[in-house]
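One protein chain omitted, others in place.
By written order: A, B and C. Residues from 1 in each chain.
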Amino acid sequence: MKAKTTTRTAKTKVKPLTDKDRLALFRMMVRIREFEEEVQRSYLEGLVHGTTHLCQGQEAVAAGTGFVFRDDDYVGYTYRGHGHCLARGMDEEGAFAELFGRTTGVCGGVGGSMHLTDIDKGLIGAFGIVGGGLPVSVGAGVTAQMNGRGQLSATFFGDGATNIGAFHEAMNIAQVWKLPVLFICENNLYGEFTRINHSTPYEDLIRRAEGYAMNAVQVDGNDVEAVYAATAEAAARARAGEGPSFIECMTYRHRGHSRTDPAKYRDPKEVEAWLARDPLKLYEAALIKRKLLTREKAEAIIAEERARQRAASERAAAAPWPDTDTIDYAALTFA
Amino acid sequence: MKAKTTTRTAKTKVKPLTDKDRLALFRMMVRIREFEEEVQRSYLEGLVHGTTHLCQGQEAVAAGTGFVFRDDDYVGYTYRGHGHCLARGMDEEGAFAELFGRTTGVCGGVGGSMHLTDIDKGLIGAFGIVGGGLPVSVGAGVTAQMNGRGQLSATFFGDGATNIGAFHEAMNIAQVWKLPVLFICENNLYGEFTRINHSTPYEDLIRRAEGYAMNAVQVDGNDVEAVYAATAEAAARARAGEGPSFIECMTYRHRGHSRTDPAKYRDPKEVEAWLARDPLKLYEAALIKRKLLTREKAEAIIAEERARQRAASERAAAAPWPDTDTIDYAALTFA
Amino acid sequence: MQEITYREAILAALQEEMRRDDKILIMGEDIGPSGGPFKTCQGLYEEFGAARVRDTPIAETGFVGAALGLAITGYRPIAEIMFADFLGVCFDQIVNSIAKHRFMSGGKVKAPLVIRAIGGAGLRFAAQHSQTGESWLLSVPGLTIVCPSSPNEAYGMLRAAIRYDNPVVVFEHKALLSTKGPVDIGGPIPPLTGPKMLREGSDATIVASLAMVGRSLEAAELLAKDGIEAEVFDIRSLRPMITGPIVESVKKTNILLTVEEQAQVGGWGAEVAAQVTDAAFDYLDAPPGRVTLPDFPVPYSPPLEDSVIPSPERIAAAVKALV
Partner (left out) sequence: MQEITYREAILAALQEEMRRDDKILIMGEDIGPSGGPFKTCQGLYEEFGAARVRDTPIAETGFVGAALGLAITGYRPIAEIMFADFLGVCFDQIVNSIAKHRFMSGGKVKAPLVIRAIGGAGLRFAAQHSQTGESWLLSVPGLTIVCPSSPNEAYGMLRAAIRYDNPVVVFEHKALLSTKGPVDIGGPIPPLTGPKMLREGSDATIVASLAMVGRSLEAAELLAKDGIEAEVFDIRSLRPMITGPIVESVKKTNILLTVEEQAQVGGWGAEVAAQVTDAAFDYLDAPPGRVTLPDFPVPYSPPLEDSVIPSPERIAAAVKALV
């Protein structure tokens, strides 16, 4: 697809990808895919409770953006945030254990699938209230600005989130204060069961950014290198003090909104077209063309990652449940 | 000033103003001015309690838009809404009595200056929470749409209100549902003591409308005929089922934000420039040029309106206080 | 009487009322062709069309505020809040506009609207999707707040709420959606507010709301095995808080226990306790007891969540500690 942009070129040059980088990007997408597939399997086995929101089909966004962030950047996301967490190095066993509600979970089993947080990795939080995370990321952006060390604050959200007030207030404040915030919109065309055309005046959400005079770019969210490049450019601007950017990644979720949703409200042709543009397959083909990969090599990576997730999930499933008698709720609630 | 616009011409032609209309517009502006001056006087005498927000300098907006509305239209506004109420025929004695907290007030003295409401005149409410009235006006717009009688719903708000979430949600819903809602922004450059450039990425708020792909026009809010024409055009679109419009009226408040504010935060040059463009003086000069008015005739109208407001205020001041023993609070609270 | 689920009862009430009065419309997220995330609106869109069954953008402030605008201009809107937890994002519209608009207008405006909010714990939805929401609005004059505990109440109360001429917040409970019970379809409209006795007893009075009603009834059965007969009330409405029948009961049983699925501080149990203490001071054999959620958010992990939600055993034990 052709990307729209209102980006003015940043002064800082974007680091071009090396072959090693490309393979790392591929592997990260595979990792996220296999993690989510394992979550799905675990859910059906009754290991994951309540609900969970998977991101198969959107891996290029998490992998491509995640490759840009520094260790000291801040990243905020939503209930559909497993990919963003993995891209930033969240321990998979800890992630599975959290989904399974075990003591070894990244949040001790207290948070759950919708609230994976790991502040030590700059993963500032998963917000379950649509739009709720954006103002928080604006605050992390103020921190980044005040620290003066070129940090940035990135925040992920969906197309549906651009309809709620918190989005508006966050965008406006970030622009007025020239904060180093990247607003990364994963436009997967649906908010739950409702297609974007029923909730938004248009489908290209880059137009939202016009209302804030914010630097903006729309990219093919299933093209990991395109995502990387757009993010790197916006990040360079942010780190250089040139303010926030809005990055719209056009993408699609392969599965339903959450685990109980068969997604029957989608046009099969639309689904088919997007499945044909599976970000993993696209990149595999691109890397094979570049001679960085063969089908066999790709399969090997997939098998490795599948085994890795499977092992992590098994370790997690063997971990103990929190002990209702000894858990220190006071310490969980107050520092 | 030159007006910016993204208006596509409506199919319906706008009714041109007659000489009688012009004199009525002038008189209405004078009425609002004199009403507010009388409020001010009364405040200093201790008749108005708490706080009050005056609109001197912004009369052309209330008068010019008000002239467009039909009796069955719905109009919502803010704490700075006295002018909108008068333009729609709110009884002045009832308005003063409300400000004075008397039983004869339009809300029985229970609402006060910030909450003048007269549902029988389509004055659906004055909202004290910034942005709070916009979603309510969207609802009245749904009513207008469902009724199918070409009604519209107009909502007035300030520049500062465009920064809050409720504005965003209201604009978006109105556009997606193609509601007959007129969003009328009185851009007086300040939200309380803060100039627009500290709270918004630009000063021309018509740009906000781009984020919603909404029909929009910016007009000189001190030119009552320009306000009328832009509103009439947007109203024709709305009544014809062509959806909402955003109308930005560039204007200025002559006084401080509220009665305790001397407005020292404004550049005297800015104040001077805007005082020179007093909407009443501008229109008086225009009508004199058109030979519809003379200085003397204008003075006579001003004197008449002054006397009228004075008389209304005096009657209001003579009205009884609510009786704390007999007031039926239950009936005030529940239908 | 038909045996239907709580979910079907909600739907039946919506359907019936919308058929009766074409000024009624409903707005919410995914309630159109999809029938609602909890399927409480299944088929409404097909029957009443897009104008009366409005899928909204994710914009609770926008559409809840719009409900007020509709109500004061002649319609009778219903707004569905998918999870009661989301009441936070439209709280201002409810507490500052909806609850007060009539009052501020000097009683001249009428605002017949219903906000349905589906809340509650027990389904492992974690801290941001498991609150009943009851306490948040408890203190707001101008609101009527009801909380159906069974299919029949869900059906009856919703019909009553829709016909009421003032704003009503209906707290539904997601753990009850699939529970079945007899519903008096087409029967008379029940009173919107006021408690209802569900079980007679002479030894203790238990007052509960929503999912805690069923658990309290179970607790009463456990107690009966030990010879303690508990009288169980469904509080039904939180605003107005009507305790007359509860006071009468306590005059007989001399023991009061409230059970709610919320933290103790700020919960309605304190109000019931205070009103009963006031009106039946000399009859109380013990200070009123309160069973509530602990004072922290709802945890995700199943054993943790299960341990914080009052169980029949815990309720029974609390009664025993009082008698």
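The definition used in the following text is that a residue touches a chain if its C-beta (ideal position, glycine included) is under 8 Å from a C-beta of that chain, and two chains touch if they have at least 3 such contacts.
As the structure is a prediction and not an experimental result, all values here were calculated from the model.
Of the candidate positions C:Gly214, C:Gly269 or C:Pro310, contact with the unshown chain belongs to C:Gly269.
One of B:His198, B:Lys281 or B:Arg295 touches the chain omitted from the figure, and that residue is B:His198.
Contact with the chain not shown here comes from a single listed residue; of A:Gly141, A:Gly243 or A:Pro279, that residue is A:Gly141.
Among C:Gln2, C:Asn96, C:Thr179 or C:Ser307, the one in contact with the hidden chain is C:Asn96. Note that of B:Gly64, B:Gly83, B:Gly131 or B:Pro279, the residue touching the chain absent from this view is B:Gly131. Within the complete assembly, residues 49-51, 101-102, 105, 109-115, 127-131, 160-161, 163-166, 191-194, 198-200, 265, 321-322, 324, 327, 329, 332-333 of chain B touch the chain that is not shown. Those residues of chain C that touch the chain absent from the view are 85-86, 88-89, 91-96, 99-100, 103-104, 126-128, 135-136, 138-142, 238-241, 262-271, 273-274, 277-279, 281, 284, 286-290, 294-297, 299. Taking the complete complex into account, residues 74, 76, 105-111, 115, 117-120, 124-125, 127-129, 132-147, 153, 165-166, 169-170, 172-173, 176-177, 331-335 of chain A touch the chain not shown.
In this text, only the chains that are shown with their structure count from here on.
Set against the C-alpha centre of chain B, every other chain centre is closer than that of A.
Averaged C-alpha coordinates put the centre of chain B at 40 Å from the centre of chain C.
Chain geometry summary: the mean Cα position of chain A and that of chain C are 37 Å apart. The set of chain A residues that touch two or more partner chains comprises 163-166, 198-200. Annotation for chain C: residues touching 2 or more other chains are 56-57, 59, 61-62.
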